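Apart from one protein chain that is not included, each protein chain of the complex appears where it belongs.
What follows is chain A.
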Amino acid sequence: MLEEVIVSSRPDRVIRKKLKNPGDYTIVPYEDSRCKIKITNLACTNHLGKCEIEPESKVFSTNFDGNVLIGDSDFFIDKDFELILQQMCSGETCEVNMVYRDGSGELVKEISCDVELKEVTEEQLISDWSWERLMEASIHHKEKGVELVKEKRILDAFRRFSKALKMVVAIEPIDPEIIDEEKAVAITDLKVKLYNNLAHCQLQYNEYEAALDLCNRAIKYDPENVKALYRRSLAYTGLEMYVEAWADIQRVLQITPAEKAAVQQSRHLKPIIDRINEDYSSVVKKMFS
């Protein structure tokens, strides 16, 4: 009688849940809620039969302590699992099914289990958070992202930076009655750092247009920002806009002449820019000869 519901569906993965035992409909987890859960009857299969769940997953690891903080997972399977918790009530037990496919539609992994949401702390909705709390949350997610970059988990880092940016943007529009100039500067600084970090992640995947967009936003706030100018130079290079790339990297070298990566980028661009200039002067010559 109880039907299966789709929690989230994309071509590459579908998450379903089926109610087994209803809970208290007045208590549900929101962002930042602490949940105590119990997972039973866990199974993971693919077309060959039983298989391992990824070792990075915390929720499905053997030493999982049963605590989940909503909005604070890193690994994609754990984040997907959070989506299920966010559609459960306190005390509820449900049957969960998560199916992952690869780019060609082949089944990679099917995870199923029963989940009991034993306890939920009731949290303020993000709409009621003070700007200080939003700022604090943003910094938290940014720091987690920086750690992930060090571990070379670029995608997971990207999602942290993305969340951090959401949190700091959520402070908008800045009310000068509540947030004085000094604090407003701190907010802008944080935003610029996040644009830069997001741009770094986008560049790792050769997403030059996205990186350009992010660097532009950073430079709009801070025209002398060396990281933003350097990354924009890389983005322009990727987009074959060499004149712009050259201008940015020369600006970087004016500000920090010894910066190794910038010197290297400049060296890389030099022959290209020389050729462009040559072509240009020959065109001019032809025009005026």
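In the analysis below, a contact is a pair of C-beta atoms (placed from the backbone, for glycine too) under 8 Å apart; a residue touches a chain by one contact, two chains touch by 3 or more; residues count from 1.
Going forward, contacts and distances are computed from a predicted model.
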item: "Mediator of RNA polymerase II transcription subunit 18", "Ankyrin repeat domain-containing protein 49", "U3 small nucleolar RNA-associated protein 14 homolog A isoform X1" or "NAD(P)H-quinone oxidoreductase chain 4, chloroplastic" - which is the UniProt name of the missing chain; value: "Ankyrin repeat domain-containing protein 49"
item: Touching the absent chain when the full complex is considered, from A:A43, A:V169 or A:A261; value: A:V169
item: Touching residue (missing chain; options A:C35, A:V96 or A:L214); value: A:L214
item: Missing-partner contacts on chain A, residue numbers; value: 5, 7-8, 10-13, 22, 25-26, 28-31, 54, 76, 79-80, 86-87, 100-104, 108-109, 125-128, 155, 158-159, 161-162, 165-166, 169-170, 172-173, 194-195, 198, 201-202, 205-207, 209-211, 213-214
